[in-house]
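Left out: one protein chain. Kept in place: all the others.
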Amino acid sequence: MTHPYFPVLMIFLFAGVIVVSFLFIAQLVGPKRPNPIKSEPFESGNPPKGDARIRFSVKFYMVAMLFLIFDLEVVFLYPWAILFRRLGLFGLVEMGIFLSVLIIGFIYVWRKGALEWE
Amino acid sequence: MDHPIQTDYLRWIVLLPLLGAGINGLLGAILQRQFGKRAISFVACTPVVISFLLSIWAFINLLALDPEKRFLIDSLYTWISLGSLNVTVAFWLDPLSVVMILVITGVGGLIHIYSIGYMQEDEAYWRYFAFLNLFTFAMLLLVTADNLLLMFIGWEGVGFCSYALIGFWYRDHVNTRAGNKAFIVNRVGDVGFLLGIFLIYWSLDKAGHGTVTFREIETFVPLIKDLEIWGIGVVTLATLFLFIGAMGKSAQIPLHVWLPDAMQGPTPVSALIHAATMVTAGVYMIARLNFLYSLAPSTLTVIATVGALTAFLSATIGLVQNDIKRVLAYSTVSQLGYMFLAMGAGAYSAGIFHLVTHAFFKACLFLSAGSVIQAMHHEQDMQKMGGLRWRLPYTHLTYLVAGIALAGIPPFAGFFSKDEILWKSFSHGLIFQWALGFAAAGLTAFYIFRQIFLVFYGSPRADPHTQSLVHESPQIMVLPLLILAFLSLIGGSLGVPEVLGGSNRIEHWFEPVFGSPGGHENAPVAMEILLMALSVGIGLFGITLAYLIYLRKTLVADTFSSLAAGVPYRLLFQKYYVDELYQFTFVRGTLFFSRVGAWIDQYIIDFIVDGSAKTTTFISWVNGLFDNYVVDWIVNKIADSTFGAGDKFRKIQTGNINSYLYVVLGAVVLAIIVKLRYSG
Amino acid sequence: MAIGLTHYLVIGGILFTLGLFIVLTRRNAISILMGVELILNSANINYVAFSHFSSGNVEGQIYAIFVIMLAAAEAAIGLAIVLSIFQIFHTIDVEAAETLKE
Partner (left out) sequence: MDLTNLESLKYFYPEIILSGTVLLLVILDLVIQNKRVLAPFAALGCLLSLGATLQLYGTSEGWLFHRMVVLDNFSLFFKVVSLLAVLLVIWMSVGCHEIRQIYQGEYYTVLLASTLGMFFMASSTNLLMAYLSLELVSLTSYILTGSLHHNRRSSEAALKYLIYGGVASGSMIYGMSWIFGMTGSLDYAVIREVLHQGEANRLTLFMAFLFILSGFGYKAVFVPFHMWSPDVYEGAPTPITAFLSVGSNAAGVAIMIRFFFPAVSHLGEGGNWDFIPGVEWPHFLLMVSMVTMTLGNLCALGQQNVKRLLAYSGIAHAGYILMGLVVLNNIGLRAMLFYIVVYLIMNLGAFLVVIIVSNATGREDIEAYRGLAWRGAAVPATCMAIFLFSLAGLPPLAGFVGKFFLFAAVIKGEFYFLAVVAIINSVISLYYYALIVKTMFLDFPEPTDQEVAMTPTVFPLLLILAIPTVFFGIYWGPLFHYTNQSLGFFIK
């Protein structure tokens, strides 16, 4: 028991127990008395109209995906920016290469028409 | 041991036929279209003839050397180099292998030439010759290999060509079936052969000298002489395994079932592969490893017994076959039995001697049979022949000569070699085996003359139309026949025993390989001569009997057989039901795995219907019962459970991604549980 | 009680187990992808925690940044695939996409 990582073993057990118990507790504790009105979707007191599942245009997904990628690439700029002075010219060139690769990707997306809304 | 003399022409002996096979195999279709069949036959026959000439050259070179130094070697390259295992591709000639290559290229060359005439009408002419050349290459590789692994490659190569040529006319399912059968039965033997190789290598490796090269094995074998596994000597075990391989390839009981069916192939193929050369590979292998076998007396006894039993039993089956080629097939099995008997008696040179003479007269018989079959428009039933003596004068002559040689009548070739074997086994103390061999000699004379009388004598029994078309074969086929017949006549002069004033040259020739015969020199000369007379006597008796039954008809064959042995006759006719037994066990079992098994069902039904309609004997009833309920059940269970397991396992693949992940989770949890338990 | 390494590890463990639970039980493709993200983030927590408490260098934090990046890439590709699944099957229920099996 002296080893610092021994408790780690317990973690999986503990985590498993927590997950299972949450689910069971929800099942057990929660009172279940459904009636038609309760089962209706809640829309701020108004009677619901139409189907809640509206189809979004594919374009939304497209833009969302592209945004996700390009947005997160920027994450790499932060550590670079902090150490910018220490890295010097080498860091600049390296980041330049990184960004140019990214830009090629961007040009590709652009030219393929993925950014056109109509 | 002296270092062998390096040469560089041996490779061409082996590789030239491969060249022929390559050209015909790759370009054959084009050649045949552009230049006709002549080109094909030229490409195919030339390399073999050149190989033969080179073999003679090699033989002369060997003769020029001192007997003790008669080794030539030709190393090509290092093939495997893995730890202690060093295998080179090297061809090796010594007195033993030179005799083999002379037979292979000589008889093989004649058969190539004969095939030019025989296959003239066939569309796939080029394919046939490509395979024939490839076979020659593989067989040469087998006999000249200087190590077990290379030999095994040749071993498999000849097997492959054999299957391909048995099923040469693949459009007919009977032929492909026969090819399959040969393939499967040979697999049993191959497993034994491989196990033998591994065992030898493994035990030598343990002794610090892992090798598969023959000469090195010979040098180091004393190291493993006393090694044992499970209380059995390693040498005994290894030789037994190797013998199983030999049994498969050389069609020894009980692995003989494939050879008679192999007669579905073209007749020259039967002559070359299934009589003269390939089937003798097992004999050659044992002779090659004689130093190993001599250390395992119990294996030798097994070999002698199996050989003698095979010689006897297949000779009895040969008695009642009606297909001209099947008689010869069983005869081949029987003669191979003799060779193994010789091996078992330690009389290696006698066995090889018989191998050589047998190659002459059996090839001659097969080719003559081919000539008959072609003359009769592919009729193979002897009951529909007869009286062909005048129509086919040359064929008749060669058939007769080779037949007498087979029957063992002096001074034809077969007499000397067969008698040598019988004498050696007798003087070696193998009395029971000798008795079987002796009896088989009488049977042999009987069945071969039964055949000659049925085919060539008596009144013609073919329908008039066929008869009007009977003609002698073209010269290109007759010439090889005459040469082979001549060899069958004089081949025995190689080994005339000392008793008869000869010098037994072949035995002396083999001395560097097999050592001096010795041991029986003081056996009574009178005894030897007496036995010799006896075996000639029983041969003549067999011939007379055949004459009386089939030509003079003073003894009617049917009444004879039904009177003397009603049940045995049927038993013989059905080949002791060994085939059936095999179908139900090994062959069936294997085929079930490959689901080619449908045809067997047909076969069983046929068999049952057939059997019950003709004879409601007890045997077939019990047999059928046993096969259907016990063997079938077991075989089916194994096959079904394998497939069942496959189907069940595939059910895991539900297509549902969640369940896939469950499998992973389950496995990981299992691993952890096992780990926890394991490390306490 | 001071918040120490163990607490982070426990959180990581819970996240991992939850992620696993989601990918095992959910039938909605998007939910499963979210479960995968949870698994990735549980590893991230471990990396950052180890980096902070025990290793004494920033390797673990850099690892986490890369994991975030790749998680995004995976999510983008995942969405694209789910989209094409939806166009073909008109649902993103993984049980509908069970034509390939056995």
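The letters A, B and C name the chains in turn, as written, and every chain counts its residues from 1.
The criterion applied here is as follows: a contact is a pair of C-beta atoms (placed from the backbone, for glycine too) under 8 Å apart; a residue touches a chain by one contact, two chains touch by 3 or more.
Predicted model, so just to flag it, every value in this text is computed and none were measured.
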- Message: By the document's own contact criterion, which visible chains does the hidden chain reach in the full complex?
- Response: A, B, C
- Task: Determine which one of B:Ser55, B:Ser162 or B:Thr176 touches the chain that has been left out.
- Result: B:Thr176
- Query: Which one touches the absent chain: B:Tyr9, B:Phe35, B:Trp390 or B:Phe643?
  - Reply: B:Phe643
- Contacting the left-out chain in the complete assembly, out of B:Leu65, B:Ile431, B:Leu530 or B:Ala667: B:Ala667
- Task: Using the touch rule from the top, list residues of chain C that touch the missing partner.
- Result: 9, 12, 16, 19-20, 23, 29, 32-33, 35-36, 39-40, 42-43, 46-47, 49-50, 54-57, 59-60, 62-63, 66-67, 70, 73-74, 77-78, 80-82, 84-85, 87-89, 94, 97-101
- Item | Those residues of chain B which, in the complete complex, touch the missing chain | 77-83, 152-153, 156-157, 170, 176, 593-596, 642-643, 645-647, 649-650, 652-653, 655, 657, 660-661, 663-664, 666-668, 671-672, 675-676, 678-679
- Note on the structure: Per the touch rule stated above, chain A touches the missing chain via residues 3, 5-6, 8-9, 12, 90, 94, 101, 104-105, 107-108, 111-112
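Definition applied: only the chains that are shown with their structure count from here on.
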- What graph shape do the protein chains here make by touch: line, ring, star, complete or other? line
- Between chain A and chain B, the Cα-mean centres are separated in Å by 74
- Item | Touching residues on chain B, where the partner in the complex is chain C | 650-651, 653-658, 661-662, 665
- Query: Given the complex with chain B, which residues does chain C contribute to the contact?
  - Reply: 20, 23-27, 32, 94-95, 98-102
- Message: If we count contacts the way the header does, which residues on chain A are in touch with chain C in the complex?
- Response: 7-8, 11-12, 14-16, 18-19, 58, 61, 64-66, 68-69, 71-73, 75-76, 79
